[in-house]
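Only one protein chain is missing; all other protein chains are in place.
Coming up: chain A.
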Amino acid sequence: MSVIDILTRVDAICKKYEKYDVERLNGDNVAGDDAFARLYASVDLDVESALQKAETASQEKNRAAVVALNAEIRRTKARLLEEVPKLQRLALKKNIAFCEIFLYQVKGLSKEELSTRNDLVLALPDRIQSIPDGSTNGAKATGSWTASASRTEIRFDSTSDGRFESEYFQQTEESNQFRQEYEMRKMKQDQGLDIISEGLDTLQNMAHDMNEELDRQVPLMDEIDSKVDKATSDLKNTNVRLKETVNQLRSSRNFCIDIILLCIILGIAAYLYNVLKK
């Protein structure tokens, strides 16, 4: 048999024999019979969960998440504080057993139990208040202003404590500093932007002037273009004619004739020289 099969069989068997589970029934009915105990149990549960949330909040790095968690905790606290008076009323009442099937479940309230319940109820508001929700760090807030990166969160859900007034005062100091810094930075940015805009104006003016200058030079370039074209064609013509002329001058037939005539003249000169020498 595989594990899964075993688990399913165990579940089926447990379900079948649920009604014989004394402890659980006891737990349920104890809570079910007693309205006070029920409410108290739920309030207790909420307080525990709020404490857990506070722990996660204190360890959380993300400021937005911290703010969200603290807001939840505060809301829970407010709700629980509203339940506290109900609990107090219930604590004073005598308990009446609803279910008569389980005879040993019928409870009457003994005096000790009454007093314990009262104590529990009285202790409850303190417990609720003591859940850390991010608003109890008023004392250390002024110390944390040396680091300018950290800022205290904007508080919307602050419960109506007596501490509200003093915290508010501290907040305005911090927000004043913040506002001052913001103004200074804004002024510096404005100055920088002014300088940039001046530079851009100069650039724009220069660009416009360059544009006009180029427009001015376009027809001149066209003129130069046509004139240079004419000059090159003239040169080509001249070159061709010159080539023809030079070829004519240097043609080999003329050259041979020149050499022959030169030899003839030298021969005649030599002949004359010989004749005269005699």
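Note that a residue touches a chain if its C-beta (ideal position, glycine included) is under 8 Å from a C-beta of that chain, and two chains touch if they have at least 3 such contacts; residues count from 1.
The rule is simple: contacts and distances are computed from a predicted model.
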Per UniProt, what's the omitted chain called: "Gamma-soluble NSF attachment protein", "Ribosomal RNA-processing protein 41", "WD repeat-containing protein ATCSA-1" or "Metaxin"? "Gamma-soluble NSF attachment protein"
From the list A:63, A:79 or A:208, which touches the chain that is not on show? A:208
Quick one: which of A:119, A:181, A:198 or A:229 touches the chain that's been left out? A:198
Touch rule applied to chain A and the missing chain gives residues 198, 201-202, 205, 208-209, 211-212, 215-216
